[in-house]
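Moving on to subunit A:
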Amino acid sequence: MLSLENIVQQFNQWLSEHFSATTVLWIQLTAVVLFAITLFALLGLALVLMERKVAAYMQIRLGPNRVGPKGMFQTVADTVKLVFKESLTPDGADKFLFNLAPFIVMIAAMLVLAPIAFAKGIQIWDINIGVLYITSVSSIAVIGILMAGWSSGNKYSLLGAMRSGAQIVSYELSAGLSIISIVILTGSLSVQDIINSQQNGWWIFKGHIPIIISFVIFIIAITAETNRAPFDMAEAESELTAGFHTEYSGMKFALFFLAEYINIFIGCALAVTLFLGGWMPFHIGTWAAFNHIMDYIPSSIWFFGKTIVLIFGLMWFRWTFPRLRIDQLLNLEWKYLLPISMVNLLVVTLMAILGWHF
Partner candidate 1 sequence: MTNDELKIELTTLFPTMQIEEGGEWLNGFIEPLELLSVIHELKNNINLKFDYLFCLTCVDFKSHLTMVYHLSSTTFHHSVVIKSKLDIANPQIETLSNLYRTAEFHEREVYEMFGVNFLNHPDLRLLILPDGWEGKNPMRKDFEDPINMIKL
Partner candidate 2 sequence: MFIKNYISEIVQAIKSLLKGMKMTGYYFTHHKEIITEQYPDNRNTLQLAERFRGEVIMPHDENNEHACTGCTACELACPNGTIKIITKHDITPEGKKKKAIDAFIYHLELCTMCNLCIEACPTDAIKMSNAFEHSVYNRRDLTKILNQPNSKIREGIE
C-alpha cells in the first residue's frame, strides 16, 4: 500500500544508496526544514481561514467569500498584504528586542514540531523524552511574548505581557500534571511509545473517568497557554487594545499571529497524541470488520482529523464564551484545576499500580 511511511523509507533508501552519509544528513535536514516551513505556512493559512469561517457561521454571517472559490484564498491575500505592509518600529521601543521577539515566538513554535508524530513512521525526531521536550520548549514562547511586551514601550503591551506571563506559568502546572497521568500509565516519555501503547484502545477510553478529567483539564490548559478566548488575557482587545502585539505591524505581527495558530495546532496535536491515540485508527473491541475498514484510512488523515476536531473545539469555545478576568483566571487554575488534577493524578497512580485500566 502506498503510504507516507513507504515513501519516506524509499526516499531514505535512495538517498543512502547514492550519497555519502554526511550528504544524506544534510539533504535530510534540508528536507525537514522545507517540510516544517511548508507545514507551517499551510497550517497557518488553513487555520486562520477555518477560524474565520467557524466564527462567521456561529455569528449567523457568511465570512470571507470573495477571494477564490468560497473565499478559500482570503488568507493568502491577507498574507500578501501583510508582507507588503510597512513594519513599523516605535521610537520609544527597544529596537533589538522588539525585532527579535516575533522570531523567538516563531522559533519556539517551530522547534516543538520536531517530536510530533504526524503519521505512522513520520516523525522528525524520535527523541526518547518527547513529551517533556514539547512542554519545556513550548514555554520558551512566553519569553518572546514578555520581550515583545516590554520592548514595545507601550503600557498596554506591558500589561498584556505580564498577564500572559502569569497565565502561562500557572497553566503549565495543570497541563504538566495531565501529561504526567498519561506518562504514569504508559511508563514512557517517548511519543512513539505513548502512541504504541494505545494500539488496543485510546487512553481516553481505556483510562476511565480520571483520564477524561485530565483530558478536559489539558484542553482548558492549552486554551489558556495559547492565549485564546476565553483566556485571551494577553490580547484582550476590549481591555488592552491588542495586548503585547499592539505596536507590531506587517510581517512581524503576522509572525505572532501565525505562531498563535501553530501553538494551537501543537497543543491539540499533543492532546491527540496523549489521549486520542495519535495516528492510531479508531477501533471498537472485537468488531474485526469495522476495525479493518478503519485501518484503511491513512494514519495521517487520522492524526490531522482528530487534531482539527480538537481545534474546532477550541474555536467553539472562543466564539461562545466571554473573557475571564485576570484574577478569576488565576483562581480557576489555583483553586480548581490544580487541586483537581493533583487528586486526579493520585487516582491515576493508584489505577496504574493496581492495573485497573484496560
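How these were chosen: all candidates are chains of the complex that A comes from, given by their letters.
The working rule: a contact is a pair of C-beta atoms (placed from the backbone, for glycine too) under 8 Å apart; a residue touches a chain by one contact, two chains touch by 3 or more; residues count from 1.
Computed from a predicted structure; not experimentally measured.
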Touching partner of subunit A in this complex, picked from 1 or 2: 2
Interface residues, subunit A side, partner candidate 2 - complex: 54, 57-62, 316-317, 319-321, 336
